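One chain of protein is taken out of this complex; the other chains stay put.
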Amino acid sequence: MSALEFRGVSKCFGSFFANRDLSFSVEPGTIHGLIGENGAGKSTAMKALFGIYPIDGGTILIQGKPVRNKSPVQAMRLGIGMVHQHFMLAGPETVLDNIILGHEPGFLRLDRERALEELKKISETYGLHFQKWHARVDELSVGEQQRVEILKLLYQRSAILILDEPTAVLTPQEVTELFENLKRLKAEGKTIILISHKLKEVLTHTDSVTVLRRGECVGTRVTAETNEDELAQMMVGRPVSFTYEGERKVFAKADESRAVLRVERLTIEGVSEPLRKVGFDLRPAEILGVAGVQGNGQTTLLRFLSNPSRYRSADGEYRFAGANRMGSNPLALRRAGMALVPEDRLSEGLLLEQDLVENYLLGQHEDPRFVRNGMIDRSKLRPRVEAAIRDFDIRPPYTNIWASRLSGGNQQKLVIARALDSNPNTLLIAHPTRGVDVGAIERIHEAIMKERNAGKSILLFSSELDELMDLSDRILVFYNGAVAAEFSRREFDPWAIGRVMGGGAK
Amino acid sequence: MIEEFFSNWILPTVRVSAPLVFAALGGMWCERSGVIQIGLEGFMLVGAFFAAVTTHYFSNPYLGLVAAALSGLALSWIYGVSVLRFRANQIVAGTAINLFALGVPPFLSKVWFDSTGNTPPIPGEAQFRFTPLVLMGVSILLSVFVFSSTRFGLRLRFAGEHPEALKSAGVSVEWKRWQGIALSGILAGIGGATLSTYLSSSFTRNMSAGRGFIALAAVILGKWKPVPTVLACLLFGFTDQVQIRLQGVVLWGESPVPVQWIQILPYLITLLVLTFAVGRSRAPRRLGVVE
Partner (left out) sequence: MKSTWYASFRSFLRAVAGAALGLSLGLLICKLVGESPLKVLHVLYQSSFGSGYDFGMTLFYTAPLILTGLAVAIPLKGGLFNIGAEGQLTVGALAAAWAGVIGASIQSPVIAVVFATSSAFLAGGLWGLLPGFLKARQGSHEVITTIMLNFIAAGVTAYFTLYSIKDPVSAQAETIPLPEAFHLKPFAAFNGAPMGGLIFFLILLAVGIHYALWKSSWGYSLKALGENETAAETYGISRGRSWMSSMFLAGGVAGLVGLVEVLGNSHRFKIGFSADYGFVGIAVALVARGNILGVLPSAFLFGILQKGSASLDLETDKITRDLSYLIQGLIILGVSAEDLWGWIWQLVRRKK
């Protein structure tokens, strides 16, 4: 009897099928992968399972019994639990309070002691070795927070654990630890569903795998009997190459004194991600990758480089385009030839309730090409936006719609097109392909490499090690607010880089 | 000496702080659940009015207290419907509630007493002696306990800090917010009652005079935690006390300090404290976010 079975499940929004006739089953005590591109219907399927959306057709069976979940609570009672990509944890509250939320023991007064005893037992049974019950969640590392989420599900006695892209925020070492923990859970009889788009980890760690494409189930395979190429073809519908294999122009060895951007002994204290004596050069015609587990200073570095005026307490040296840039503002840097693709396009890059023209103006709102005497000439801007829509194949191709109407990939293309519009000589690019479809990823990687081959300097921040290794000429690894090591292209090796990301030596 | 200090400073300070404490605790509960509460002023005003009217008719201040709580609750229900059901902007709806509440007492007093916004005085024996202070003490203790040691407090805090987590734990976020809003209506209404039946003996036009806003400032100053919030209220009560005591006092030169300068003292201190003492206090993460 299957732990979970989808039998012909459909879900539509209007005339659009988010899930069409989905059928697959998950055996108890296994790790089952669920893969597919963005928008393939993975999250719709899981939301249907959780009763967040009512389904329009078919049946979902749990332990062989058909169920109609109307709310997440019901799903929880049936023993289904989920670790979301964005953790469901409140930072200022304690680990213990976060875990017991919704299942608090005690009548009038919370019986925290009883909960703690039970949790210690659970932690021991499953070998999770967790200690910091009374710490605030925001004092924990990302890996620890993820363990708290898993403990929460175990405390709720979930039998089926769904993990949504659990490795996106972890170091390779933490990933290993996560999968060791998952194997122990499996051994204790838990069923685990792993939602992922990383084929390698699905191939290494699952027992079976189901592939979705455009809302439909392409097929289920026993992991041991399939390979990366087959799964990739199932996912995309055509053969794809995963590594960037485009032209990488070879330049004469760059003269180190010709750095366009140089940082020395940069120290920023008193922020959530401090920097300690960071120093590096960015040279012409190179892509310099920045790797590191989220929270080790990369965010502060990017924010500082693009807007030093925000960090009055910064100490050290920052030179760009031949001038000292400590305390500069973004517009001055822009005039000197810098452009930015920020970390999070929604919160940092777009005005969601404005049309594309207004969005295109952001950052260019004082550019003399469009602004004279402080007055904006939008008639000069509109053709530029139309050209960007053509060049980057942004859909739907209209200038007068709100940015919120574009999909994630198209929003990202807009942000990148805007960054390239002023023909900058230096680009700071963060997470260019986060939440972007495979098709768009290729296009974005091509655009970045084209800029490099044209002699531009690019500082590339990414949490995808594969992406960094494909594109970069050198990689800096950040740990604990400092540059822990530098790798040149011939030294690239995911294990070596991962070790440094986790605090080890090169 | 100590007795004198007590009767001249401590007791009066606690007395004038009472309306603020009730309103601020209400505001804290509401904001902790994730809903901005600008409308405290309005709740206090209707609370003060209905307490005075009920006490006038029945010569029983306890009934007045109940009427104040109920009227505050009713007004907070309107607020809840706008912001939770109809997803109105919370500052806008709060402003509307305050305007609305400004019109209620004069409108009804015209109908009931043919006056323009004042009520007839309540009988002397029906005025509160110290019950509100006892009630205040109980409210503070209860708030502290409920806030940190009960299921209700835990869940309400999550409603403001991480509503998705609460929702995925199977608890209705909206219901917690309703409860937070209702608590602010009831408590601020009671705070209003102390104005008209404890600190004075009738309702006068626009009697709350900005105390709802001061209470909100106390919540912010108190970093949305019960004990610091109460302390902030006491600070404001104290400046109010200083203000009363300074009137007619010659501090320098020959003439007394002009009354206009003294009257702005509580507001000036609020402004200075908010600006320089608090720093950037951290609000509940999802305060005011329309879900």
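All chains are identified by letter, namely A and B, in their written order; residue positions are counted from 1 within each chain.
In this section, a contact is a pair of C-beta atoms (placed from the backbone, for glycine too) under 8 Å apart; a residue touches a chain by one contact, two chains touch by 3 or more.
All of these numbers come straight from a predicted model, not from anything done at the bench.
Taking every chain of the complex into account, the chain not shown here touches A, B.
Only one of A:355, A:386 or A:442 touches the absent chain when the whole complex is considered: A:355.
Contact with the omitted chain, checked across A:371, A:482 or A:496, is made by A:371. From the options A:198, A:310 or A:434, the residue with contact to the unseen chain in the full assembly is A:310.
Even with one chain removed from view, chain A keeps its contact list with that chain: residues 303, 306-307, 310, 329-331, 334, 340, 342, 347-355, 358, 361-363, 365-366, 371, 374-376, 396, 398, 400-402. Interface residues of chain B facing the missing partner chain: 38, 78, 82, 85-89, 91-93, 95-104, 106-107, 110-111, 116-117, 210, 213, 216-217, 220, 258, 260-261, 263-264, 267-268, 270-271, 274-276, 278-280, 290.
The definition used in the following text is that only the chains that are shown with their structure count from here on.
Per-chain CA centroids place chain A at a distance of 45 Å from chain B.
Across the complex, chain A meets chain B through its residues 71-73, 76, 82, 84, 86, 88-93, 97-98, 100-104, 106, 108-110. By the touch criterion given at the top, residues 149-151, 154-155, 157-158, 161-162, 164-171, 282, 285 of chain B touch chain A in their complex.
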